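Left out: one protein chain. Kept in place: all the others.
On to subunit A.
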């Protein structure tokens, strides 16, 4: 490891880094703007100047940009040299000449990198007294607010948006000192990752528009480490509350999961927590002659539960804890997994393949390091958006590795490397039923039916490993596709195979596993990644339970009378007819949920359950990583965690094993003891009695304001602050001020670093893991010693049937997820229901775009407007999944038109 002398102090630093990274990793304060750990260096802002000396005798030295200089052994530099300090002060003075006088009304204020850096360089007074340049702003849609006057031309926004995230509609316009960062004309930013501009922009040009509706400074937020509930990837987030409502979601760096970024569904899908449809008090339906009023609600619940006649329905969007308590309360025999048949089979298969197979499930960080990617039957951008971003990085990175060896440049030299790479892309093969957003990056794209996708993957496996069965009757196109993919994969060292719930086909998942296993057997360090539909699909499957269909049977045949539904809208799981029938036959329906939905309308008792912001819980993501979300604030009304409601109920019913669980930690220990797969679940976060220097970890920063006034309109005597008996965090600003353990970091802040860039003070090295390791515990490890049982059953090819169409599910980042659609911005971006057809099929059924197409499913008639897309497989019809008012038609299935 090279040793560099900074201000005459020798430091050991990592090879291959630049000086800026080295200085920041060492904890030194060196201002910067255009550099970003995920984006690399371009040397555009001239802010990170340091003085570099030739040798020990050199006293004059020369000013150089730290971000552009690689670390060399024995080099001498000075950060605090007076010339360097003066230079940096002048640079920021120039950057500020046109900066408007509007910090007071700027949403970035208080978490602004420009403010921090200005203070850091000591540029305290304006010495430019001439007129300022101004710009007009653009309307950039429901998520991003644009205030172009504040721009300091660091180019980070376009480098993130275009180069990193592959967006097309944000760019830099005009010339010389008039450059303008925006769209060609007003309009919604198309990228699914546009929200990251808010964090990438060092000043307030791009700010969070949803935060603006209920604006709060960073220092006034009560925050807690949380996990995104938007999809199955489990990105780490920080959720902030003020005055009893959730205000903002920001990224919580986790080097193994989401890194520095989030998708827009995760960042903006939080407002359902503040929805007017929230259930805040328990609701009990009484018959007119019922005299039970006045009883505590749980007494009502208990009165309506008859031994042996109660079943529980779990949920993939409820925590492991809540599902566990419900399972224990009703008994394992009476616990049903609250997901549809297809989804259940798919996730069960994925879990089995990851547990029993020899290939490791890839984290998003590992996915970004792959050197060949095959996506089978998934529209990643819509089913697991951040995974799509990881794949983009993998594709971007592969040619960089070739380029840097020929041009002898380090990979962080962003501009030079991009110039060398030009349009080269890594190996990516996409097999999907219809076009996807990642197609533009792919080496090969094949649009075909799920069964054909599986066949091609089986054929590739055969080509890689001759002992695997050959696929017979392949089309010429299919053969060629398989040959291309196999040839490309042969040379790969870290190939990644991605499949998942998006294709809705078990065959595709088996084929994906087969392919990954075959690659592993060829000696490659193959990785496998399955996307799962919801935030805790994997955790629920690990816990196990009966199929939802058997719950319906149990109620219909009278063996169950009372149903306890945990955070689940069964109208999204069952078709309308079956769900109605199910509820008509239930004597009592008891529902725990956050929002009113069709299921709560059928309930006799509704208990208000806490969302991720009002509850503690554990989720298992698609990788098999168990991660904890901690309560952000103490909710109004009777809202509490589902597991707490159920534990109280168990206590009232005199349940033997659950009665002894008094605290959250007891519950975790019980789960860990009972389920071998969850053994490490109680060690994800420190226990509730964890203290640093005798103190808890505060959820509020030390500048938190208004404690003695915010409740004074109700009562001038301040109430006692809420206490958190479940975790090591406190709801107040009192507590340990230093760095907490990585799994319970409520906010990123360091002296002089108020913005999100302060995360570099929490990392082992810039862009590396957090101190003490990235949070979360992997529960799934591959079975490397066993014999791999390859799948040999190859599905028949898909042949369109006259008069029929194969319904295939199409997912939408904005619209397919149940809770986020209660957010106005997300609802605005949601598509209207439709059915997608190939133009030949449309011709066959004599419909055109916009016409209504009628079809029958299970005796129900559906009518949907037609959308034409010629990339769709002929004979298939795509229908969007999960949109409100879109009745469930189980997909994939063959329907008669």
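As a convention for this text, a contact is a pair of C-beta atoms (placed from the backbone, for glycine too) under 8 Å apart; a residue touches a chain by one contact, two chains touch by 3 or more; residues count from 1.
Quick note on the criterion: contacts and distances are computed from a predicted model.
Q: Which choice in "NADH-quinone oxidoreductase subunit I", "ABC transporter permease", "Competence protein ComFC" or "Xanthine dehydrogenase YagR molybdenum-binding subunit" gives the name that UniProt lists for the one chain left out?
A: Matching the unshown chain against "NADH-quinone oxidoreductase subunit I", "ABC transporter permease", "Competence protein ComFC" or "Xanthine dehydrogenase YagR molybdenum-binding subunit" yields "NADH-quinone oxidoreductase subunit I".
Q: Touch as defined at the start, partner being the missing chain; which of A:8, A:656, A:713 or A:787 qualifies?
A: Only one listed residue reaches the unshown chain, and that is A:713.
Q: For the chain left out of this view, which of A:124, A:175 or A:799 touches it?
A: In the full complex, the listed residue that touches the missing chain is A:175.
Q: Go through subunit A and note every residue touching the omitted chain.
A: 100-105, 109-110, 129-137, 147, 149-150, 173-176, 178, 180, 212, 214-217, 219-220, 243, 703-710, 712-713, 715-717
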